[in-house]
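Contents: one structure, followed by commentary.
Removed from the display is one protein chain of the complex; every other protein chain stays in position.
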Amino acid sequence: MTTLTEPPVATAAAEHGSREPGRRKPTASDLVVVLAVLAVVALGLTTDRFVTVANAKAIVTSASLVGIAALGLTLVMIGGSAVSLAISQTVAAVGMIFLSAQSLGLVPALVLAIVGGAAITALQGAVVGYAAANPVVLTIAASFAITGIATGVSGGSSVSASGRGYDHLNATPGGLALSVYVLIALVVVVEWVLRRTRFGRTLYLVGENRPAARAAGMAVGRTTAVAWAIAGALFAVTAAFTAAFNTSANVNLGGTLTFDAIAAVLAGGTPISGGRGSAVRTLAGAVLIAAVSDILLLRGYSTGVQVMVKGLIVLFVVVIVHVRTKGRHA
Amino acid sequence: MRLSSLTRPESLVPLVALGTTVVAFALLPAYTDSGIASFDVYNTFQIFARLGLVALALGLTMIAGEFDLSVVGTYALGGMLAVQAGQDSWATGVLVAVGAGAAIGLVQGLVIAGLKIPSMPVTLATYIALLGLTSSLSDGLSKTYSNASVTLWVDQTVLTFFSPRSLITLGLFGVAALVLGVSRWGRELRAIGGDRRASRVAGVRVDRLVVGTFVASGVLSALGGALLSFSLGSANPDPGVQPLILAAAAALLGGVSLAGGRGTPIGLLGGMLAVALLAEVVTVAALPAYVTQLFYAALLVVIVVIDAPDLRNGLVRARTRLRPPAPTAPSTRNDTGALHA
């Protein structure tokens, strides 16, 4: 509950010797949130086969690929750059690189993919950070450029793997997809970076008020570029897993990932305006969407209904988070 | 028209975009065997009609300083509703689609204006929800439109170059241009996009205008979807991401800024025509499709560069550095730092 409502920054500050004194009076929005959570839980408990280990595995597995990319987007959003609309395209291009580099072996291919993803995205981040370019327009341009180049280089056909090393990424140690472990490890790392490092703190400050950070002489451009570079590396991890799963990659590999990732970040309660958000929240958002889709699936609803409910969840969280943050200032 | 007004971004960007593509179009005979046929012009307007209303809808919200990502969701839903409700009478189909579009716009507008939420996350959520709704209305399948006479009518050739569909689309651009040109709405739309606080202080009914803009956006997108479904003879529940990106590109090439306050329906028309012309050039010349992508990328990068504030600061700084030191007459009286108490 509180993970949804309290900004993590307050918790982080509290650890350094200060605590929000006094409890807030419960408001109407508290009630709405409690009711909504209860409704989801009740719906889950009354759904046949929802509360099983196998189902839980299914949920986290389906959340993992979107979750990793959404982690990257979380950094972009905290840093005040709103969104990247080039995630699908980046994933597709990096997936193609990853598969065609399989002849080098798994690890070099992975390194190449991550470096490639980080470089492509860091370039955009640098333009946003140093020149204050509009990230939405820029990433639309980047999505065209990436797809254009990828299509041109690949001749528009699918790339298939030049080796078998990628199959290790499809492993399921302990019955769980490898991507789930990777997601959890990455959440821990990203959360730690955000809370405990100079980069993390600077990112929150830049995201909250870019002109102020600039006037204070903080490294706005560098911080933004680094955030985007990490985001690109995380997109690349998603790309490697997706490509390995599909065993071939073309320019459509990314599918609807851009919007799925944005939905997960927003559903976690991170506001698009920047300065707030956390890795844990995004994980919660990704799992929430996966769980609700799963409930609907088990209850026999069509994909269409699942997608619609996903949209409504995002809408609900966006509105609630906005109302609550505004309430805090009044 | 004054020359200076042509050099402002809202005219310059669409002029350059349209000019480039028109030149590319006119030079077609130079790199293909066939000359320009009137069919090519007809086709260009058909491509234009396909996304024109979505681009107009998105562009209007951008002028008002908002960003309505849900246009493509409404577009898909409008197409589906027009087919499902309009099997017997096209008018019923259009009415249902437009009504739904208006309702969606109204709800979004009320949420965004009433709670003062940034529009992008809200409309993104609506976009996802509408795609889901459309898909669940048709069980995820394409729906055929059996009223073949309507299909034939909307795409018949009129005046060599046009079809009823492209004329309706052009007409709506004209209506938008007229309304925004002669009424207070045009001024107030750009005002709330440019500086919302100042507009409020000046006495503009900001909230009403925002709601109205979203309603207009919903109506236009739904109508665009309905026309497309009639033309194709079927409704597709998932248009994909491409229409949204193309509509946004068309709006940006039309001289609209994401920061708001800038742009006109005529500019939007220019931007959308540029996109359509380019698609036609690529088809006729049988160029690989990625050329289009790279062209869009290049044009949008130019737009980004024009609009990036810190880049401009950097240029000013560089100019200051490069310029030889200005011959400021050193005032010998005060610069020693001696304090004359």
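Things worth noting here:
In this document, chain identifiers A and B correspond to the written order of the chains, with residue numbering beginning at 1 in each.
Simple rule for what comes next: a residue touches a chain if its C-beta (ideal position, glycine included) is under 8 Å from a C-beta of that chain, and two chains touch if they have at least 3 such contacts.
We take it that contacts and distances are computed from a predicted model.
Per the UniProt record, the absent chain's protein name among "Glutathione S-transferase family protein", "Cytochrome c oxidase subunit I", "Sugar ABC transporter ATP-binding protein" or "Deoxyguanosinetriphosphate triphosphohydrolase" is "Sugar ABC transporter ATP-binding protein". Across the entire complex, the residue among A:204, A:228, A:241 or A:259 in touch with the chain not shown is A:204.
In the full complex, chain A makes contact with the omitted chain through residues 7, 9-10, 13-21, 196-199, 201-202, 204-205, 208-209, 211-219, 275-276, 328-330. For chain B, the residues touching the absent chain in the complete assembly are 8, 182-184, 187-188, 190-191, 193-195, 197-205, 260-262, 313-314, 316-317, 319-321, 323, 325-326, 328-332, 334-335, 337, 339-341.
The definition used in the following text is that only the chains that are shown with their structure count from here on.
Those residues of chain B whose C-beta lies close enough to touch chain A in the complex are 67, 111, 115-118, 120-122, 124-140, 237, 241, 245, 248-249, 252, 258-259, 288-294, 296-297, 300-301, 303-305, 307-311, 314. Touching chain B in their complex are the following residues of chain A: 82-83, 85, 88, 127, 130-134, 136-138, 140-145, 147-149, 151-152, 156, 256, 258-259, 262-263, 266, 271-273, 301-312, 314-315, 318-319, 322-323, 326.
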